[in-house]
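The structure follows.
Here's a slice of the assembly, chains where they normally sit.
As written, the chain order gives the labels A, B and C, with residue 1 at the start of each chain.
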Amino acid sequence: MSSYQHIKEEAYQANMQLPKLGLVLFTFGNVSAVDRSQGVFAIKPSGVPYEDLSPEKMVIVDFDGNTVEGSLRPSSDTKTHAVLYKHWESIGGIVHTHSTYATAWAQAQRDIPIYGTTHADHLTTDVPCAPPMDDAMIQGNYEYETGFQIMNYLQEKGMSYEEVEMILVGNHAPFTWGKDAKKAVYNSAVVEEIARMAFLTEQIRPQVPRLQDSLIKKHFERKHGPDSYYGQ
Amino acid sequence: MSSYQHIKEEAYQANMQLPKLGLVLFTFGNVSAVDRSQGVFAIKPSGVPYEDLSPEKMVIVDFDGNTVEGSLRPSSDTKTHAVLYKHWESIGGIVHTHSTYATAWAQAQRDIPIYGTTHADHLTTDVPCAPPMDDAMIQGNYEYETGFQIMNYLQEKGMSYEEVEMILVGNHAPFTWGKDAKKAVYNSAVVEEIARMAFLTEQIRPQVPRLQDSLIKKHFERKHGPDSYYGQ
Amino acid sequence: MSSYQHIKEEAYQANMQLPKLGLVLFTFGNVSAVDRSQGVFAIKPSGVPYEDLSPEKMVIVDFDGNTVEGSLRPSSDTKTHAVLYKHWESIGGIVHTHSTYATAWAQAQRDIPIYGTTHADHLTTDVPCAPPMDDAMIQGNYEYETGFQIMNYLQEKGMSYEEVEMILVGNHAPFTWGKDAKKAVYNSAVVEEIARMAFLTEQIRPQVPRLQDSLIKKHFERKHGPDSYYGQ
């Protein structure tokens, strides 16, 4: 058995959640799962329909984006995953989708404002939207640069990838991550729902204020940090 | 068998309706069912996925929020349920969700105006939206204060909890209740549909008037009160 | 066997289509089917969940709204159905729902403008929205008056019930009809889709013009009239 079997299985199971959660049309999305000890990750093969996937079809790739095992071509977004795994040492899984509402905010090139506790349960800031890259970066090593665009924008906003596990890439779509592939998929569903609620909130009341700081802090700390009391 | 088996079963069945009705993503919601004679209620354990629930996993809690039976931690919103059961003597079930449209109105901090008979079939007033609490209340015993915020706002509006079985908590999300857990779940689906219709109504005609009083009265009395003629 | 078995079966089958088509939440809708030779119609019992229905539970009612057979109370909207069957001699089925988009237009008290061929395939005019009734009519024999409000508004607009098989009742919701219950259900799905498309059309282009006359005529005549060439 391949020494990568566990991450192939993890990536497969996580990928299969995307259509179940309504986050992808056709093959518009991909999930990867990392094995830090071996320095590789398993990722969806490019353009293969979800119903045809199996753990064996996952492609094993190193942190420079080179295929280590697997007969299929990996996701076209593989280099973005590779860059993030290489530089963010504590993440275990990454998801990219074109989910409808989050992608609409990315197309609008707007951060998603924090309007309620559903948002604050998951992060204490607006969901950041990295600006589109300049022409040179796009024409160059595009997917590689996308990874750096994500990292640089988080840093510029003073955000930590351990606290903010989701971002929009302007004109493109959301990326999410987490301690494992399952958590990254969870975050991709969360950002879609936050995006949908924020859209509706602004329609219902165009000049709506952002959430007050005390409520942001309270809800985030209910779920996270030393005194959290959500979950088992 | 536990003397709480009947409310564990009731709370379990009602909780399982939330994902079926499309009212929750992941674990973003909870239902409780009360036993007045024993002074306790059964509530969903915190953060446990719906597909993993069973009647045995429901947690039994008293009206001060203390766990009486059960090995799991109860919902993080348990104290809000406890406060409402303690002060509202005729309710039998409570539901909290983050359903999309009702939550968007809560985030907009707006009452949902009564625009049609679908709304009037269930209540004769706008759906109230309690304002967000002040910083001291949020930093203090937050979920406990949420219960009082709900009670105080209903009272301030001159509404009775027996006539108005749903409320939005500003920046947060809806709470509903009823004579039993099933009715409370019914009300959580109703407030979501009312919220969706009101959003669309204002989009279709921004300066739309509220429903005329005679129609409010007629539709509510068709379903409620001494001369009702809806149902069996 | 009851001499009404055929319309009980027809009404049952048609009622069961409403939840399948996503047109009702809980029991917010009803279908009836008529037997002209016996002067009665079969209608859904009031407040009974769709999953508990059976042909035997349908209630047989005459054109004055009196129950002829059946142990359950008929739909609270029964008198509206009775009035329409009594005065419109060629209809065979009637549907009332609170489907989301059509109800939002009714709440906005607006006719649904004819914006495209999807609409023109079914009727050559805007979908009429009858104004809410005056207080006296509402406080009086409400459901009976609703039937007259529908008939009178169609007449006032110069429309024939044989050509326009759908209407919105202002502040309330849609009613549709047809040669049989199945066609009436078809029309209830059509008005919901037309309502949704018209809402989106106005959002995408606020000052959008109505459909040109030649296109209205062409599409309606493709499906209806002596030279129609749609269907088998």
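Just so we're on the same page, a contact is a pair of C-beta atoms (placed from the backbone, for glycine too) under 8 Å apart; a residue touches a chain by one contact, two chains touch by 3 or more.
Note that the structure is a prediction, hence the values are computed from the model and not measured.
All together, the complex described by this structure holds 4 copies of its single chain type, of which 3 are visible.
Assume only the chains that are shown with their structure count from here on.
A linear topology is adopted by the chain contact network, the touching chains following one after another without closure.
Averaging C-alpha coordinates per chain places the centre of chain B 33 Å away from that of chain C.
Between chain A and chain C the centroid-to-centroid distance comes to 46 Å (mean Cα coordinates, whole Å).
Shared contact sites, meaning residues of chain C that touch two or more other chains, are absent. By the touch criterion stated above, chain B contacts chain A in their complex at residues 25-26, 28, 45-48, 72-73, 76, 98, 100-101, 103-110, 132, 135, 138-139, 142, 171-173, 199, 202-203. Chain contact summary for the complex, chain A toward chain B: residues 115-118, 186, 189-190, 193, 196-198, 200-201, 203-205, 208, 211-215, 218, 222, 229-232.
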